[in-house]
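Let me give you the structure first, and then I'll get to my questions.
Left out: one protein chain. Kept in place: all the others.
Let's turn to chain A:
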Amino acid sequence: MTDMTVSGSAPEASQMPEKRVWRDIGIKRRYAAERRFKTYGLVAVLIGLACLAMLLFSVVSKGYTAFQQTSIRLDITFDKKIIDPQGQATSNNRVLLMANYPLLATRALAKTLGVDESDRKVRRELSGMISNGVRTQLRDMVLNDVAIIGKTRTIWVLAAADVDSAYKGQIDLSVDQSRRKVNDQQVEWMNKLAGEGILTGRFNTGIFLNGASSRPETAGMGVAMIGSMYMMAIVLVLALPIGVAASIYLEEFAPKNRWTDLIEVNINNLAAVPSIVFGLLGLAVFINFAGLPRSASLVGGLVLSLMTLPTIIIATRAALKAVPPSIRAAALGIGASKMQMVFHHVLPLAAPGILTGTIIGLAQALGETAPLLLIGMVAFVADFPATPMDPATALPVQIYMWANEAERAFVERTSGAIIILLMFLAAMNITAIILRRRFERRW
């Protein structure tokens, strides 16, 4: 019976199994939340990367053309009738300086194109195709060698900025010619010359060598590079020794008291003070009080040194801290003085870390703009500075000035300058990374 009942009830139970009650702990919901959270994170990382990509793409796509400059190959006849009509060149040296050199280029262009340049309108359009920089180019040729007068030379002259933009396809040629800067006649000539290979893009050495210019095609950042180089040299000479000395004191010698605490808090704060405040300091102390000249790379270098000092101190202290105490104990144990221990053993071991920190600090200083604006580096400097006391600009300041120019061709120039600046920064940072990889020691 019991068997029966058991066997009778068993199939019943198997037919209608007791419902297992899963306590709802929301696992589905929680996993969904988990996936959402993960996606948000991924999206955030991707947005960050996309921003970087957009930034670089925007700069590079606008700027890579700046390294090519449209030039025209012309057979220029140095006609005595134009340069020196009255034959006064030997008696009056101003004649050669003031001669109408652009006319030579215009004539040569007319001859190449086979058009009549005696028509004033045609002549104006022809001269509009050639950069005004041709004046100094031809003048320097004549001043270098007066015997050139009367002869013919084949040289490359720069095309005007608008022709350059048109040749690079940056000007929309479908709009009516009254609303763009190159007219149809000029475009036709341009295409004809380009077809013959007379007008072509050549590597732009001017952007590296020239000084400031109000004409985009002859503007370059040579002066800015020299200025930046002076400043970096000053930062290196001042900030590195002072920064290392300060870190050695704080890390190895300083007693733990309120004074060193104060210095520590101070250094951390200085690292976070807005850079423009350093510019105000430089203006008030170095220019107004000490009477140093405005726009000089010396003042810029001093200001940037003060700014870089905290970065170098923080990096150096980290590098000193990483040297294990056993090295110090060993040196002291065999009778070195504390000073000998630091300078003969700890410092050499910390050197790679210090160097890396210094390079990163220098890279920061190289890209810094705001303080330099205040000490008068926003200046139109066409002449190369011979000493750090001469007026100069800096790479980022040059970028700032070009960014404020209205002309279309300056956008390309600015982007080109940014590419150069970023190349410098990349080179410095990669050097720092390589140094770290090669020399970093783990104890």
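Observations on the model:
Here is the rule we use: contacts are C-beta pairs under 8 Å (C-beta built on N, C-alpha and C of every residue); 3 or more make two chains touch, one makes a residue touch a chain; residues count from 1.
Please note the rule applied: contacts and distances are computed from a predicted model.
Its UniProt record calls the unshown chain "Phosphate transport system permease protein", which is the correct pick from "Transporter", "Phosphate transport system permease protein", "ATP-binding cassette domain-containing protein" or "2-oxoisovalerate dehydrogenase subunit beta". Among the residues A:Leu126, A:Ile207 or A:Leu281, only A:Leu281 touches the chain that is left out of the figure. When the full complex is taken into account, the listed residue touching the unshown chain is A:Leu373, out of A:Met141, A:Leu373 or A:Leu435. Although one chain is not drawn, its touching partners on chain A can still be listed: residues 30-31, 33-34, 36-38, 40-45, 47-49, 51-52, 54-55, 58-59, 62, 241-243, 245-246, 248-250, 253-254, 262-263, 265-270, 272-281, 283-285, 288-289, 306, 309-310, 313, 337-339, 363, 366-370, 373-374, 378, 396, 399-400, 403, 411, 414-415, 418, 421-422, 425, 429.
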